[in-house]
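Apart from one protein chain that is not included, each protein chain of the complex appears where it belongs.
And then chain A:
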Amino acid sequence: MASTKNQKAMYDQVVSILDTLQGNTIPSYQGLYAFWQNPEVFLNASLYGQRLIAPQDGLTTQTTASGCCGSSAPATHAPDKTMSPVKTEGCCGSQETATAPIDSQPKLTSSANLAAPKVTTDCWPSGGSSGGGGAFPTVKRSDQSGIIIGLKGQYPFDGSMFPKLLWDTTNEATAEQIQFIANWIDSGCPLTLEEEQTNKLQMVSTAKVSNLVALARGEMLHAQAQAPTNESKASVNGLTVRKEVSSLTAEELETFREAINCMNQYNDYWQDDRSFDYWARIHTNSCQHGWEQFLPWHRLYLYFFEQKLQDYNPNISLPYWSWTDYADVNTNTFNNSQFDLGVIPDAYGCFLTAKGFEKLSTMKAADGSLLFSPKETTALASLTKKGTIFNSGLRFLKAAGIDYEIINQNNVAIWSPKINALYTVLKEVNPLWFPNRWPGSLNGTAAISQYPTKDDIALILDINNFADMGGGSAYDHYFGALEKVHNGMHNFSGGTNPNYPDNNKDWVKIYQKLNLTPDPQNLDNPIYGWMTDNRTTAFDPLFWGHHSNVDRIWAKWQEQHTGTPLEMDAVMAPWTLTVKEAMSIQKLGYTYMRDSVFYPVSNAVGLTQFKAAPAQVSQTTLQAHRKAEIVLHRVQMGNLQNASIRVFLNTPDASVDTPITDNPNFVEAFSTFNGSCFGGPGHCNLPLPNTRTFDRRPLHNHEPRNYKIDATDAVQRVLNNGAKNITVQLVIVGLNGKPVENAVFIEGVSLNFMD
């Protein structure tokens, strides 16, 4: 663009502001001198303990010059030691020596021989250097940045410890100049115009003020929120949504993977509940199966794991793996005498990215030669380029033309260095993938295996008592129908290792040649996948999607039936909650949806019409969903005229004149029922958000309420009429049948699809 040619990047303007303020005399600034001129220094350095620009994640970290714990640190840093802006572990208080195996099965850890990435940096967010906490600070980054605090003359730059910045000059920054620098920091400290543009795109607000009126009158379309579903839901105080795994946006899936990757970094710390394996071992040690606590125990297991993930990022929820979506493709893969043919959701698959490829292509073997032959490297490059996702690591190896190899190490079978290196990288690329997973049939069970279909699930949902569906009580215990299906899916997910002697005659010879005795429980090359064994299953990340689905089916059953386990007051170790407390997913704060679309609406302007842009959901969702609902979020009730709200689908020109009878696109009309104000000034203002831990008062009178409209039939009608997508329209009508302007104030509309 021509206009940007003469434009100066924000950073350059920041430098120029500070240069001008400082003038010719530049004081030491603790040896940094004109620190703003070097972005590397500006972004990372501290001035007398005050970080000039707060780190992005809001952590208050400091680069300390001396060693830790008052040790007489070496006066100079070793030249090869890079200065990390984040505290490094391994000084006093280090846990490195505290990894004594306390657990009952200390040897058991996921991918035992994968070179687990050592924790060099602390990837987990925290509320500060001491104490727990996982909440993100909501203060602006600029407010925590020493340069802004200093220019404003706030403590410690208020003269009590240091004078206002800049030093040794009589020039003082104007409010505008400070604001400009703050804006630059809050927009992510872009150094170039290009970076500014990228950052700006992420910051486009839902509606500019000038557009609010047009939006509220239906003259503009309300755009679908691009934020993660759970961020949107949280903005209207909604339940967390566990979505079907294929409905996760790229961003949501990436965040989930980052979280698991981060958790994997703590796997060396046995007692650290940020470690992924810590959670896996809970299943190993405490899981409940074969009786009525199967469902409630796993519900809590998922709940607490999900809470931990939400410490990392509050928008994360556990996606579910809707087995029956894959029933058609899997009818022949499960009851088959061939192994490793099953199909699972792509999210859990095996693939290589450019970054991963780069790592692999330069890896060296012990003798210094390249680990992968030119042919293999070319194949890997090609797989990377295509982006093919494989249902198992073994299938990836085949496609890459790389032989699966094991070696003998102290009479134990382990992956060859090449396989180990490859698997390590693949697991970093997709931490949801797991090496010892061969989805498909189990050796010897071909005749009796059956992949569950929609009908099978429908039968389970029809069972009218809890015990038959969910398991018998301790007095008369037996597997419930849902658990039995769940068992089969465990076996399908783990599958059979095609390269184990019992399963493959070639491998009997290979073992003999390697002088190895087959060990069905060998960590790298077991007889079956880890999902098939309740001791090891939760080490496979697929476990969580699988069980999320079990929990969803139970929740759905609960919507239709009233049965409960017999012993409701039993406490389920290791949790401190009872069976009763696991009965409602609402109380645990979440719900299940195949997908959900959210349209933010400004509550600053009264709504007369609402017109939505088409909902971006997959065709699968449109076809496979069981129920569709439209929710009006946070509809205000205080001192407003009553009105009628008419809901339409796919009627872009909806108005008060649009017929509401014999109109297949009409969904529902309902009236609001508001109260007038009787209190003092401000009585009808919105109540404060309930943020206090011990505020147990019920819903406030004026708390805006939600309206839920069942749109299942209407959605079906418009789809049957050939619609390829769904749009929602609202028309607000006064009780006199005429448009009314100041009767309806809402904060969002969502269109939800449930399985």
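The working rule: contacts are C-beta pairs under 8 Å (C-beta built on N, C-alpha and C of every residue); 3 or more make two chains touch, one makes a residue touch a chain; residues count from 1.
FYI, contacts and distances are computed from a predicted model.
Visitor: For the chain not present in this complex, what protein name does its UniProt entry give, out of "Intermembrane phospholipid transport system permease protein MlaE", "Spore germination protein", "Protein arginine kinase activator" or "L-lysine 6-oxidase"?
Guide: "L-lysine 6-oxidase"
Visitor: Can you work out which residue in A:P156, A:P518 or A:P739 touches the chain that's missing from view?
Guide: Residue touching the absent chain, from the options given: A:P156.
Visitor: Among A:Q30, A:T378 or A:T578, which one is in touch with the chain left out?
Guide: A:Q30
Visitor: For a quick check of understanding: of A:W167, A:F304, A:Y478 or A:Y707, which residue touches the chain that isn't displayed?
Guide: Looking across A:W167, A:F304, A:Y478 or A:Y707, the contact with the absent chain belongs to A:W167.
Visitor: In terms of residues, what is the contact footprint of the unshown chain on chain A?
Guide: Against the left-out chain, chain A lists 25-32, 45, 48-49, 63, 65-66, 70, 72-73, 75-77, 83, 155-156, 160-163, 167-168.
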